[in-house]
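As you look at this complex, bear in mind that one protein chain is not there, while each of the others sits in place.
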Amino acid sequence: MSRFVAAHAIVGAVLLGLILQRLAGGSPPADLAAALAGDPLERVILLHFRLPRLVLAMAVGAALGMAGSALQVMLRNPLASPDIIGFGAGAAAGAAGAILILGEIGAAVPGALTGGALTAALVMALAWRDGVSPLSLVLIGLALGLMLTTLTDILLSLSPAILASETARFLTGSFASADWRFAGWMSLATAVGGAVLLRFAFRIDRLAMGDDLAVTLGLAPDSIRLSVAATAALLVAASVAVAGPIPFIAFLAGPIARFAADEPGTVLPLAALVGGTLGVAADSLAGVPVGGTRLPAGVFTAMIGGPAMLILLLRLEVDRK
Amino acid sequence: MFGARPGVGLADLSALLSSAEMRDANGIVVAEMRLPRTLGGLLAGGALGCAGALIQTLTRNPLADPGLLGVNAGAALGIVASVTVFGPLPSGALAMPALAGGFTALLAVWAVGAAARSPLTLVLAGAALTALLGALLRSLILLDPFALDAYRDWAVGALDGVRSGLLVVPAILAAIGAGLAVPAARRLDALALGDDLAQALGANLVAARLLTLAAVGILAAAAVLVAGPLAFVGLVAPYLARATGVQTSLALAIVSAGFGAALLLTADIAGRIVAPGIVIEAGLGVTLIGGTFLILLVRRQARNPA
Partner (left out) sequence: MTIAISGGNATAQAGPRAIDHRWGATLVAAPPDRSVSLSFTGIDAFLALGIVPTAYRAWYGGDARGLWPWSAARMAPDATPVVLRGEIDAETVARLEPDFVEATYSGISRAQYAALSRVAPVLPARTGSGDFGATWEEMLTGIGEATGRAKKAEEVIADIEGRISSIRAAHRDWDGQTAIVALPSGPTIFGQSDPRMLLLTKLGFRLPETAGKLSLGAFSFKLDPELTAPLEADVVIWLDFGSGFDTVRDNPLRGGLRIVRDGREIAADQTLSAALSYASPLSIPYALDRLVPLLEVALDGDPETVVTGAREAGLVR
């Protein structure tokens, strides 16, 4: 069995284990037998609470994983994930602005989509200069991201108390707000966006060899970069709209996938699998109250993401030596 | 001299010379509010500008900045975490957690940056670290609703609440940082001649790096204690300083400190002119100026990347 197949099998097994844990475990655990026997409450909990929440966590995780991985490969930098280069910050600022103006958390959905799309357009417009180099895309995204994070903080300071703390909770990222409509739309977005990225996967890999080579192969580097960046940005915006800015999945999924299966061009599905696994894992942890308080999943991706990021950074250093 | 209070003029500067009991209201505004606010801006801006110049010289990376590298976010997390654990603390007690947080972040980002050849990697590592620290900060705030109120004002970076009593500890830190910066800059100049030559001249590579990092960490902590986690000052100031044509690292650090102080005060004053009467945090102006600056910089060099 090749390393590639083994990697998929291992991640898939972990995901399957987590799925079973999510469906049957938790605090308190679900009674699957009763649900199958037709107990109405257990049935509703399984079919309408746990399943859509699970699907949402997987879809968001997969979307972030693919968006992050595609950007990292295209921009030739394992650190250039959408939450670092401003796409996530744009969607978050849009959500915070809409929440403040309309006074309700639900406004985050149109807000995040608008903010994410506008930011992505702005990043690409500003980075365009007779074409778009990966370096300027990353740096301009970074600069805009920092400006938008400050804007979000200002918006938060303008909100009345309860709305501000609920907005802060939204900005941590959570899968708690799930029904089949949300889960369905997000799955659709992930599927469409993923398909677009997969179509580009081969070309993204060729770009990594340098623009000149890509042009001789008959590829148009700039249009590839813009299409991939736009798709990634929309995937991120959709995730923020349904679950808030869940940190670090986009950052981590790609490197983990590439570490597991070091084969170019085929890493996107694995990144989706890893992202989905991270999403479900974080939501499993969110299912257990800490000191009587239910914490959003984003707290846990940050806690998993922190050490993992440091390991990744140190590995980078080792690679360079 | 710009401010919200009408009728305060140059004449009121005389209050600075009179004893505290003799001052009228305008005198109090000048001596006990605008003076500390201005000194705070000079201190924080200067410290960040100087720290930015040092870290840029050390890493030979024109994009390095204690704010962008996560050092300020580390200091901020240290402060918020200790307030969450111990409740409201006097500013003096916050120096230790600010230093601890700042240095931890600095070492983490240094672990990557020391070996990274691409200037971009260091900056992205810093941005990733900033994002991580920000996420941890948000988690702490969720656990403690009181922390949110304190955080909301301070996270943006502001000078309006600065009083002279709050400046003592940061001023001591900044003085120590500046004291370390002088020998650090000298050694950096020696290093700039090339590692081999520097060693031949007796300059100790490790000592130079440690000195510089210590100075950067202490300066950043001082700035965060005064004005919150401000990004971009340490990026923009050294760039402007280089434009004046200074040669040595020491001169660059000094001139950068000047530009940093000017930048922060400009942002603070701009906030007061745009919306007189209410507070617009200086951090907003700094971020807008700095972000725009970085974008313009990138666009200018778009087709000839470093």
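Note that the chains take the letters A and B in the order they are written out, and that residue 1 is the start of every chain.
Note that contacts are C-beta pairs under 8 Å (C-beta built on N, C-alpha and C of every residue); 3 or more make two chains touch, one makes a residue touch a chain.
Just so you know, these numbers come straight off a predicted model, no measurement behind them.
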item: Of A:V14, A:L118, A:L163 or A:A220, the one touching the omitted chain in the full complex; value: A:L163
item: Hidden-chain contact residue, picked from the options B:R34, B:R138 or B:R209; value: B:R34
item: Residue touching the undisplayed chain, where the options are A:L18, A:I45 or A:A233; value: A:I45
item: Options B:L107, B:A175, B:A243 or B:I278, residue touching the unrepresented chain; value: B:I278
item: Residue numbers in subunit A that touch the chain omitted from display; value: 26, 28, 41, 44-45, 48-50, 52, 102-106, 157-163, 166, 169, 174, 176-179, 181-182, 287, 289, 292-296
item: Touching residues on subunit B - with respect to the absent chain; value: 3-5, 8, 24-25, 28-29, 32-34, 87-88, 142, 145-146, 149-150, 153, 160-161, 163, 165, 272, 276-279
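By our rule, only the chains that are shown with their structure count from here on.
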item: Distance from the mean Cα position of subunit B to that of subunit A, given in whole angstrom; value: 32
item: Contacting residues of subunit B [partner subunit A, same complex]; value: 63, 68, 108, 111-112, 114-118, 120-121, 123-125, 127-129, 131-132, 134-136, 138-139, 141-143, 145, 148-149, 152-153, 155-156, 231-232, 281, 283-284, 287-288, 290-291, 294-295, 298-299, 301-303, 305
item: Complex contact set, residues of subunit A against subunit B; value: 77, 79-80, 83-84, 126-127, 129-130, 133, 135-136, 138-140, 142-147, 149-150, 153-154, 156-157, 161, 164-165, 168-169, 171-172, 247-248, 251, 293, 295-296, 298-299, 301-303, 305-306, 309-310, 313-314, 316-317, 320-321
